[in-house]
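Excluded from the complex is one protein chain; the other protein chains are retained at their positions.
Then we have subunit A:
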Amino acid sequence: MTAFTMGAVAYDPKVVTIWNGFRSWFVASGLPFDYVLYSNYERQVEDLIAGRIDAAWNSPLAWVRARRLAEAQGLTIRALTMRDTDRDLATAIVTRADSDIASVEELRGRTVATGAVDSPQATLLPLDHLRRHGLHPGTDFTVRRFDVGVGLHGDHIGGERDAARALIAGEVDAACILDGNHLLFTKEGVLPSGSTRLLTTTGRYDHCTMTVTGSADPDRTARFGELLRSMSYADPAVRPLLDLEGLTSWEDGRTDRYRMLEAAVTAAGFYDAAGTVTAAEYQP
């Protein structure tokens, strides 16, 4: 019997440690399980839709593309589980504390730093948030993108950190930073406490999701989901892996908090309705 196979994107060497550990745990729990690593989310999503893997540990942007591809091909697709830490994120758009910019409207004609072209949290969502304020990227203000780890959908924090540094250096007027990363950058000293001012915050959205399609064996898919949900933070065998993966519990998947991203993807022309990559300057 072939193992239930999950795809994961190798955005960091720790991914191997995490999924090797989980693999042993799944096998010991009676589920033959294996994983394959991808260098970018686009190929992982394509393999999920083609049925080459049973599940994909997807970024929110990869969920959007997978959903569009699946629906275009008449496949069922669902979000099986997600981390507790994937729920209700927000992105801040900040300026320097001493900036003369007092409101979002005053970003008109200015330069805004973002993360990589394919970062939902540091590019697509905050730019769409500004669009909703009547400010169109590239027209009403200049976008200075920090393309680090393109293809990793913003999992690499480097682009955001570079955007923060550019803000402090006075190279840009504002920067788009995930809430947790803004807190992290204050701790690191990249954005010393009190050095930035909050201009606006996006609405709340969800992050990664374990995506499955109808082509995987339903019993084993169900078992995979049950086992993920059963992982306990009190269990010393899995706690170090949960810490590495950045969660304290696996929760049921939900898709309603991807609506903002769906709209942002469409507005930016990142994917078309059928899931084809249409973004300019995007080469994962």
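Simple rule for what comes next: a contact is a pair of C-beta atoms (placed from the backbone, for glycine too) under 8 Å apart; a residue touches a chain by one contact, two chains touch by 3 or more; residues count from 1.
The definition used in the following text is that contacts and distances are computed from a predicted model.
This complex has a chain not shown, and the name its UniProt record holds, of "Transport permease protein", "Molybdopterin-containing oxidoreductase family membrane subunit", "Ferritin-like domain-containing protein" or "Energy-coupling factor transporter transmembrane protein EcfT", is "Ferritin-like domain-containing protein". When the missing chain is restored to the complex, the residue among A:6, A:45 or A:92 that touches it is A:92. In the complete assembly, the contact with the undisplayed chain comes from A:234, out of A:169, A:234 or A:280. Note that of A:47, A:71 or A:179, the residue touching the chain absent from this view is A:179.
Interface residues of subunit A with the unshown chain, by the touch rule above, are 84-85, 87-90, 92, 178-180, 182-183, 186-187, 193-194, 197-198, 201, 232-234, 236-237, 239-240, 246, 248-249.
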